[in-house]
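Here the complex is missing one protein chain, while the rest keep their positions.
Per-chain numbering from 1; labels A and B assigned in written order.
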Amino acid sequence: MGFLYTIFAISAVYWAKDLKLKMNWWKWSISAVWFIFLSVTIAGGFTLIGENELRAGLYFLGVFGTVMIVSGVGLIQLIRSK
Amino acid sequence: MEEVNKQKTRNILPSIFICMAILLLIIHLAVQLLETNKSEKEITNKDLQWPEKPVESLKPDSIWEGTEFIPE
Partner (left out) sequence: MRFVERFKNQLTWIVVTSLIVLAVFIGKNRSEQSKQEIIQQYYLESKYQIRQVNQNKWIIYDISDHNENLLYLGKAYGYNGEVEVLFEVDKDSLIQKTFPASHQETPSYFDKIIEKHFFEQFQGKKVAEFLKNKPVNAVSGATITSNAIIQATKNGYAQGENISVTETKYPLFGMLEIIVLYLFVAGIVMSKIKNQKLRKTLRWLTIFISLIFLGFIYNQPISYSRLSGLLLGNFPDWHKEFYFYILFTGSIVIIFINRKNVYCHSVCPFGAAQEILAKTGRAKVFRPAYYKKLKFVQRFIALTVVLAALSLNNPVIANYEVFSAFFQLTANAILFAVLFIVIILSLFIKRPWCHFMCPIDSVFDYVKLTRKSITGLWKK
């Protein structure tokens, strides 16, 4: 899992260079926080589903997943603008 | 040409989602209409969980039955 995350982090740097995004320290930190929340959401949701709590899991994914998508779009706009 | 195509996609994609949402609303309305036609008893009587015996009334005297009150 840690190995995958390292790959994610490194590819993110290359990705930002390719898309010609002007990144600085606070943009990276907010993106990292967002990514951590996304991981927690996916992990939590699927754990609940795995623990036979299908309804709770779907509710969790639905609510927090939507929040992550919305904040993700907001984040993209934020990164693009400044 | 690419710009025109991009504009067309920008117009079509939201329209698809709007139509999807409207279709879902229509399905919801149809389901709701069918469900409200059921009588109250059909829906709720099987969901209400009543205990086997009716609740017995608490008689205040029964608490003290068999006990002796010993004054200090």
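We adopt the following convention: a residue touches a chain if its C-beta (ideal position, glycine included) is under 8 Å from a C-beta of that chain, and two chains touch if they have at least 3 such contacts.
All figures in this text were calculated on a predicted structure; none of them were measured in a lab.
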Note to self: Which parts of subunit A face the unshown chain closely enough to count as touching?
What the structure shows: 59, 62-63, 66, 69-71, 73-74, 77
Next item on the list: Go through subunit B and note every residue touching the omitted chain.
Entry: 11, 14-15, 17-18, 20-22, 24-29, 31-33, 35-36, 39-41, 44-45, 47-51, 54-55, 57
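By definition in this document, only the chains that are shown with their structure count from here on.
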Margin query: Quick check: how many Å separate the C-alpha centres of subunit A and subunit B?
Written below: 33
